[in-house]
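First comes the structure, then the notes that go with it.
Missing here is one protein chain; the remaining ones are kept as they sit in the complex.
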Amino acid sequence: MEWQKVASQLFPSGHQIRQDSDLLLGEGRCGKHTVAVIGTTNHTEVGVELALAMATAVLDVIRNHPARPIVFLVDTSGQRLRHRDEMLGLNGYMAHLAKCVEMARRRGHAIISLVYEQALSGGFLANGMMADVCAALPEAEIRVMGLPAMARVTRISEERLTELSKSSPVFAPGAKNYLKMGGLDALWEGDLSACLTDALEQVDASDHRRKRGLERGGRLLAEPVVNRVLTDS
Amino acid sequence: MSGSYYESSARARITGMLDAGSFHEWLTAAERVTSPHLAILEQPAAFDDGVIIGQGSISGKQIFIAAQEGGFMGGAVGEVHGAKIVGVLERAVRDHPAAVLLLLETGGVRLQEANAGLIAVSEVMRSILSARAAGVPVIVAIGGQYGCFGGMGIASRCATAIIMSEEGRLGLSGPEVIETVRGVEEYDSRDRALVWRTVGGKHRYLLGECDIIVPDSMDDFQHAITACINKGDDWSLAALEREHQLLSKRVKHFGECKDGRDIWRELGWSDPDAIAMMGNDEFIAAAQGRRAKQTAGGS
Partner (left out) sequence: MTMENLKYRFDGGKPTQGATTIVGVLGSGNLEVMVEPATLGGACEIEVSTAANGFGEIWQAVMKDFFARHHAGDIRISVNDAGATPAIVSLRLDQAIETYKGPQKK
């Protein structure tokens, strides 16, 4: 779905979101809430400049709009795969963005994210996956890595990986599997602004993904293992 | 007496750096808390899923520790592996040790566990930040042959401080992945010197992506860790604002650089090719005033 369509459905009372290259910035009104909007589009690769721009936006909200919720609109093909970005420390820029999001959370900003097209790996870890409520449209694609690169690193053939992607929840790149594994809180469809309003009213600032993964049967060991560490002698 | 950190297994690093006899392991190998996802790929599972966790002391200070075994699946993070690390960090939030020590050696998300691995890495990131917000410094050491890459390259920069050896490598996407997707002209993964100028310990030290650089010995890592514990942490909006300024400057000053050497030249090194051959002490001395201010941690 195009970001403009997503935005009009999320914010029927109106929004001022601007697109600057592949970056989306602005605010939207949803019911009684005004929220900050930070996002990407065009399946963009997130490099150092884009990561820094998103961090700038988060710090801006913290400084100028106490307690304002932040909504991330996610559409990315992952981190920018370039020698230059590696050399400049893209991992550090991504971490900085994640730290800014965490600081916003700690200072009382609700963090919501919606994957409306694609989300991969590094481009998702630093923003969308840091949210209190991480949602996706049912048709969204969420994955770790493209198949050719995955085949090269794992030395498993692309055919086998494709087969596994169809049959195994752990490999399949769909939003439904991330939901089942607790990585997503919910799939949003129909009245998106109602979904957003509900999310804003149910924000739980602790990381509940392990519990969700266990409850939903998609990730059975993460929660018990953490609990064992907590209770070991 | 001190052995090579690079050559040592995760267990040997723990023995080599913690106070003698102080280490108490949680979820021991005998408990066989292994990955349920590897059999389908005919991949043998390790008893401890490639990460050893527990508590002990360093220079008399109580610490919690997680040490990744790079030799098992490149130290990559799967569901169980990640949950063990999260457990250590969440226990630290409750029990308040002097620090959490993460000996990282990892390619990042364990691709064989795909989605479960990605969520696990995200949970590690959040739990690192929870520990810091609770006042427990999280100290990362990187010095093994597999480096620290992928989502764990991001997680490591969420920590309080990073200690690297020259042999260590820290980045996000591995050279092989970039070469596969963009071609060898973009990044030749077999050019070792190029890789070290891009993600190696000395480059990261000069760029401000790691706090301390040490020779490859467990004693040196241990001393650096103790120093970091004593320094404490600065998890604050002001610290983030400072880091933001430094990261903005970095792109401005070095955004057009084609190679690590160009960056070092900009930093004031008239002979950047000499850096590779310098010993650790010589390098640190020469780097005074010729190094970007570090962004990691409480500086």
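Chains: A and B, in written order; residue numbering restarts at 1 for each.
We take it that contacts are C-beta pairs under 8 Å (C-beta built on N, C-alpha and C of every residue); 3 or more make two chains touch, one makes a residue touch a chain.
All values reported here derive from a predicted model rather than from experimental measurement.
Participant: Since one chain is left out of the picture, which of the remaining chains does it touch in the full complex?
Facilitator: The omitted chain makes contact with B across the full complex.
Participant: Which is it among B:69, B:179 or B:220 that touches the chain not included here?
Facilitator: Hidden-chain contact among the options goes to B:69.
Participant: Pick out the residues on chain B that sit against the missing chain.
Facilitator: Interface residues of chain B facing the absent chain: 9, 11, 28-30, 39, 42-48, 50, 69, 71-72.
Keep in mind that, in the parts below, only the chains that are shown with their structure count from here on.
Participant: Please report how many Å separate the Cα centroid of chain A from that of chain B, as a whole number.
Facilitator: Centre-to-centre distance between chain A and chain B: 24 Å.
Participant: Which residues of chain A touch chain B once you look at their complex with the stated criterion?
Facilitator: Chain A reaches chain B through residues 48-49, 52, 55-56, 59, 62, 79, 81-96, 98-100, 102-103, 106-107, 121-122, 124-126, 129-130, 142-146, 148-150, 152-154, 156, 164, 168-173, 177-178, 181-183, 207, 209-210, 213, 219-223, 225-230, 232-233.
Participant: Residue numbers of chain B touching chain A in their complex, please.
Facilitator: Going by the criterion above, the answer is residues 24, 26-27, 33, 36-37, 40-41, 53, 79-80, 82-84, 86-88, 90-91, 94, 107, 109, 111-123, 125-127, 129-130, 133, 150-151, 153-158, 170-178, 180-182, 186-187, 197-199, 203-204, 207, 209, 237, 240-241, 243-244, 247-248, 250-251, 254-255, 257-260, 263, 295-296.
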